[in-house]
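In this view, the complex is presented without one of its protein chains, the others remaining in place.
We just call them A, B and C in the order they show up, numbering each chain from 1.
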Amino acid sequence: MRLFEYQAKQVFGGAGLSVPKGMVATTPEQAMAAAEQLGRCVVKAQVHVGGRGKAGFIKVASNPAEAGELARRMLGAGLKGYTVHQVLLEQALDIAKEYYLGAVLDRDGKHIVLMLSTMGGMDIEEVAATHPEKLIRLTPDIWRGPLSFELQDMAFAAGVDRAVYRKVVQGAATVWKLFWQYDASLVEINPLVITSSGDVIAADGKFEIDDNALYRHPELEAFRQASEEDPLEVEAQRRNLNYVHLGGDVGIMANGAGLAMNTMDVVAAHGGKPANFLDVSGGAKADVVQSALEVILQDPSVRGVFINIFGGITRGDEVARGVVEGVRALGTTVPIVVRMAGTREEEGRAILREADLVPAMSAADGAEKIIALINGRGA
Amino acid sequence: MRLFEYQAKQVFGGAGLSVPKGMVATTPEQAMAAAEQLGRCVVKAQVHVGGRGKAGFIKVASNPAEAGELARRMLGAGLKGYTVHQVLLEQALDIAKEYYLGAVLDRDGKHIVLMLSTMGGMDIEEVAATHPEKLIRLTPDIWRGPLSFELQDMAFAAGVDRAVYRKVVQGAATVWKLFWQYDASLVEINPLVITSSGDVIAADGKFEIDDNALYRHPELEAFRQASEEDPLEVEAQRRNLNYVHLGGDVGIMANGAGLAMNTMDVVAAHGGKPANFLDVSGGAKADVVQSALEVILQDPSVRGVFINIFGGITRGDEVARGVVEGVRALGTTVPIVVRMAGTREEEGRAILREADLVPAMSAADGAEKIIALINGRGA
Amino acid sequence: MGILLGPDSRLVVQGGTGREGSFQTQTMLEYGTRVVGIVTPGRGGQQHLELPVFDTVAEAVREVGANASVGFIPAPGAADGIMEAAAAGIELIVCISDRMPVLDTLRAYYFVKNKGARLIGPNCPGVTTPGVGKAGIMPGNIFQKGPVGLISRSGTLTYEVVNLLTKAGLGQSTCVGIGGDPIVGSSFRDILGLFNDDDQTEVIVLLGEVGGAAEEEAAEWIAAHAKKPAVSFISGRTAPPGKRMGHAGAIISGNRGTAEAKVAAFQAAGVPLADTIEQIPALVKAAL
Partner (left out) sequence: MGILLGPDSRLVVQGGTGREGSFQTQTMLEYGTRVVGIVTPGRGGQQHLELPVFDTVAEAVREVGANASVGFIPAPGAADGIMEAAAAGIELIVCISDRMPVLDTLRAYYFVKNKGARLIGPNCPGVTTPGVGKAGIMPGNIFQKGPVGLISRSGTLTYEVVNLLTKAGLGQSTCVGIGGDPIVGSSFRDILGLFNDDDQTEVIVLLGEVGGAAEEEAAEWIAAHAKKPAVSFISGRTAPPGKRMGHAGAIISGNRGTAEAKVAAFQAAGVPLADTIEQIPALVKAAL
């Protein structure tokens, strides 16, 4: 789960980090009203993509009229496939320096890496590539967390201004604390602005949270409502399904992520366009499979569904029952091809045979059949 | 700093541990009113000593009149030198079993030891001596804290009833958390009551906090006001002085705890009775020494003061200035003997000579002189 | 003689009294696995599936000499179960549980490492050594004893490949599902090392997928250290970036973890790559 910039800043502010005074607007009128209060301000589109500045989605407004006009231009506009539903208006800062402060899960190194650089405001991967000595990394002990002196060493190694090093160290400690508190996989403040008066302010914020840990963060539910996510994916998540909307016309369901990915690959290799990724996972039961089929068929582009099951922990008979029940309950006329092997495959096939479902003997066979059916050529 | 039972239970309750429903009373009338609400209840004197039960300071009241009468008997009464100022009235519990749960700083082993026993309700040192196998100890990693399985292993090793082991494990985790959260040196629940209906309830509570860490616990200030501590010690603590009231007539001031203890020992060896321990500590300055003298002389039993200074980090001239200023400001007529050696002793003695203070060349010499002065024999 | 799960393995099932745990314990027993007990806190002293139930792993180690464990513990308690096994002296810890918070896994990872134990998973189908036993959820009927060592990040796709291998007359030494999470106890590289030293294993099949750099590391390791031929396959070639493909670990971040990079790494290491899983048996035969 990714937080919007304004949400990340709410979290930062709650943890004691300084953030600019700001307000969210969903209409130009709200933006004007906000600018009345804020004075000269920055209007920032709230979307989950980088490069907003270059694309003209972060702009300074000198007065409310300008703010309203900027909001009008941004709201509803698209950026790299995302639509802007909200803008954040913030008091303009008196910027003296721009630092970078972040923490990220390094899956390959098996660490949480705290990173600090005095070269903020630009893509940190660029800094890492061009000025590696300017990006200081710290991998604190996973149980103990960073000790004050470690953060201090990091700050001095990065060349942080001595006048603000305490605040920067405090900020880094807070980033680490928030990372664990919220089960983050990424927390990033870029830029961390040093103002002329020596304040240290989180001028931007990225915050990504481990979906597997959301069960222990009911406090984040409120943030989800404001999400820009794909409605089908939101619906699938509500149903606790591993679903990714891909945009093609061949609905895909498989048990196991690897098998689902491979099913996509095979469908694509046979000239089909996968509509989605959907893994009904290990212990899927009839109701789960039915629910999955409902989500797939909520996608109006879907013209056929290929269900690819290999039974391990999932029992073939249960999957078959789920498919049959799902099809019956939905009364769908979309063609469905089912391929089933593994644990209790015979029992499963027996159940499938009773319903009007097209059997397939392999992934390749299934892919060919569903594509043929969609193209009106029969299986 | 030690919390009263009712204060410890407030802390326990705030952390999610179950505690009996109870109310504090400082008068028999309050006790009767509390009993009206609580029904059959236990009246418990709030003093910082053990053995209340045997001494008749924990009694069951069947009705408000009995509760009032018990409170009347306990309030103002003395127990092992402590006076009862408050009683706690608590709903009587339906006790099925009594366990012991505690955490203590083991200074010699350099651990925090979590302890659990199914033989609660009696002195745990007795259990340790007579049934060592019934007292299960866990010394969790100091950074990581106890892991769930470690607590679980402890619970099963102790023979905790399987029906309540989860609650006991949760209680042990909470005790550890509170230990660190409040910088405790002891947290003890004895007995941890298992009721007939399977509730796990902290029926008593001891909570001792590291005085050196009080600066980071302003939330505990409220608890201090209700303290039964010696008023002179409270006053000294307010002034940030290391003072212990001992009850004799020879006021003692020294720089360094070891030297102060030794000064006590020497005065006692010469037949004197130390009125107090007072360490003006390493970096004592004139104002500190003056303040210390004020506290010593607030004790009406004090008939003379022996100041024993050996200069290390403390400079003799500053101590001397403090003593002289203190004596002048107080206008006291109590005899004062001063012995001074070490850093800047000459400068110090020069300052002392100007005032009417009796010099001594050693601790023994000083002890003899102050005792003689107190007994009217001159120095 | 295969790796990880051998004739001396004495398996305890953590969470083996639950619905899924019971079902899988039954299939492990049916496969002939030496399961010596079940651990479910609070149910110690009972019998389940004719096996003794213990409150703690330490008891199972003490009472029935367990030295391997397989865990069916729901995600919130899974890390604790892993650490409990490691602290009790279990040498092989297989964690089937999925949806574990990655920070829980990270802490469990270091705990296990410090104890010198081996962790497989989480979010994995487990380990099967044909002819010896299985610690996990792989369907036993598809396996056959033989010379192929198999390592995979996925579950069902692995069964497909095993099925194809067996049908092609290519039996397996051991099949290891290392798990689909971003952080797993044992990497491709770790398991490659074990197969490298295993007499029975003559060829290694490696099933990778998008996300992370474990395949790239594996390719480098093979080029530098492998004493045996390897065959590889990558799934998720059509996965879009930034989207988690079911497995928490199967996500392309920016331009890191793409199928292209992994394919290129295996090519650079001279490891034959199958385009479809159906090609794998032929590549294995060619490598033998």
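Things worth noting here:
In this text, a contact is a pair of C-beta atoms (placed from the backbone, for glycine too) under 8 Å apart; a residue touches a chain by one contact, two chains touch by 3 or more.
Just so you know, these numbers come straight off a predicted model, no measurement behind them.
Partners of the chain left out, restricted to shown chains and counted across the full complex, are A, B.
Screening B:Gln46, B:Asn190 or B:Asn255 against the full complex identifies B:Asn255 as the residue touching the chain left out. The chain omitted from view is touched by exactly one of B:Gly68, B:Gly121 or B:Gly311, namely B:Gly311. Considering A:Lys80, A:His131, A:Arg166 or A:Arg216, the position touching the chain not shown turns out to be A:Arg166 (whole complex).
For the options B:Gln30, B:Gln46, B:Ser185 or B:Gln290, the residue in contact with the chain missing from this view is B:Ser185.
Touch with the chain that is not drawn comes from one residue among A:Glu69, A:Asp106, A:Asp153 or A:Asp211, which is A:Asp153.
Residues touching the missing chain, restricted to chain B, are 105, 107-108, 110, 112, 125, 142-143, 180, 183, 185, 210-213, 215-216, 242, 244, 246, 254-262, 264-266, 268-269, 274, 277, 279, 281-283, 309-313, 341-343, 362-364 (touch as defined at the top).
Although one chain is not displayed, its contacts with chain A can still be listed: residues 147-150, 152-153, 156, 162, 165-166.
As a convention for this text, only the chains that are shown with their structure count from here on.
Of all chains shown, the one whose average CA position lies nearest the global CA mean is A.
A centroid comparison over C-alpha atoms places B as the chain most distant from chain C. Separating the centre of chain A from that of chain C, both taken as means of CA atoms, is a distance of 28 Å.
In terms of their C-alpha centroids, the spacing between chain B and chain C amounts to 56 Å. Counting partner chains per residue, chain A shows two or more touched chains at residues 143.
Residues of chain C in contact with at least two other chains: none.
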